[in-house]
Each structure stands twice: as C-alpha cells, then as structure tokens.
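Omission of a single protein chain aside, the complex is shown with its protein chains in their original locations.
On to chain A.
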Amino acid sequence: MAKTSARVRVPPKAKKDEIIEVKTLVSHEMESGVRKDSAGKIVPRDIINKFTAAFNGKVVFEAEWFPSVSANPYQAFFFKAQESGEFAFTWKDDNGEETTAKAKLEVA
C-alpha cells in the first residue's frame, strides 16, 4: 500500500456540553477486491477495515468498513465536549498498516 496521509478537522475550542462535529479524511485507494486490472487479473483486496477515534485514551467512536466504502474515505461524526484533551485517530488496513492523526480540543 502506498503511503497514506490523514487530515482531521476538529474545532480547537468548545464550550462544555457542546456537541462538535469531527471530520476526517484519509488517503487510501480502498481496493475492493472485485476490480480487474488491464490483464484481466483480479486486484487483491486492500481496504482500511477499521477507523477508531479515541479521546484522552478512551475509544469514543469506531467504524468497521467494507469494500463498498469509497476511496480516500471521509468520515464525520459527533462528540460531546466535556473536558480539554486530545483526539487520537487510527486507520488500519488489510495489510495491518496503520495511519494515525491527532487533534487537540480545548474546553472552556
């Protein structure tokens, strides 16, 4: 798998109990395993099968992905701000390769 890069967008500041939207984007071809190459051979499946979002070490949101998820997966979800801390995002693909990203959140 080629090198992946991830982008996340989290508002830097939030009020306590405010629900914020977390947007993430990771580059990955998400090879479905059903596509054939020019020689007519099936290209083996290689997708990100798990996305995990943790806040201060605790998993808050998880997604299992299958081949129907688009290439360069975009994922948005919500989070209720309680205390300041840091998000840790992990994308894991079929070859066990991991892409990670972090984002800080300050709660006033």
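Simple rule for what comes next: a residue touches a chain if its C-beta (ideal position, glycine included) is under 8 Å from a C-beta of that chain, and two chains touch if they have at least 3 such contacts; residues count from 1.
Throughout what follows, contacts and distances are computed from a predicted model.
> Could you check which of "3-oxoacyl-ACP synthase", "MoaD/ThiS family protein", "Thiosulfate oxidation carrier protein SoxY" or "Transport permease protein" matches the UniProt name for the chain that's left out?
The missing chain's protein name, per its UniProt entry, is "Thiosulfate oxidation carrier protein SoxY".
> Footprint of the hidden chain on chain A, which residues?
19, 32, 34-36, 55, 58-71, 73-80, 82
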